[in-house]
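What follows is one structure encoded as structure tokens, with my remarks underneath.
Omission of a single protein chain aside, the complex is shown with its protein chains in their original locations.
Moving on, here comes subunit A:
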């Protein structure tokens, strides 16, 4: 869809014809399948030999959601420890995170908590997170059960999917769900923010009950 250096894409990059633009990040330990996941979604292709990402890379995809054109700018990060400083710099402004582990790899699952801490430290607090257990096609090598994944997700208060970039399981669903959550969150904050809606009289704000849950914004 978006081939390298393709002039068609170049035009697309300058194309302002979208209603929203969401910046998303895929993070997780090295070799859990982040790049494969992204390629499956963006290009619908899979190979077991994607080059290990150096630093950071990205893809762009425009989707329709609720009659709106949503342009997704999806940043794919390197999982290696050495690239943490580079990649965390890109967390800022991201509206959604796909936090990925590999169901065949215990370490990658154990690192999820660390990644959540990273998100909390470097991203804006309203960023939405989805936990994804990738490589669910490799049943024979699985070490993390679906249940463990789900429990962790509950504990973290995020949604959870098991996916397979190879077999194309749930890949699209993850992105669609993430876009939906972001949209919901956005309309919520739009409702709660009278300055965006306009039409409030001067002097009324102070007598209003504090709207929404202001503290919810700042607990992480």
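A few notes on this one:
Convention: contacts are C-beta pairs under 8 Å (C-beta built on N, C-alpha and C of every residue); 3 or more make two chains touch, one makes a residue touch a chain; residues count from 1.
As a convention for this text, contacts and distances are computed from a predicted model.
For the omitted chain of this complex, the UniProt record lists the protein as "Rab3 GTPase-activating protein catalytic subunit", which is one of "Gamma-tubulin complex, component 3", "Replication factor C 2, EMBRYO DEFECTIVE 2811", "Rab3 GTPase-activating protein catalytic subunit" or "N-acyl-aromatic-L-amino acid amidohydrolase". Touch with the chain omitted from the figure is made, among A:20, A:46 or A:122, by A:122.
Residue A:86 is the one among A:86, A:138, A:156 or A:186 that touches the chain not shown.
The chain not shown here touches subunit A at positions 2-6, 9-10, 13, 29-31, 48-52, 54-60, 73, 79-80, 82, 85-86, 89-90, 92, 122, 124-125, 189, 193, 195, 199, 201-207, 209-211, 214-215, 217-218.
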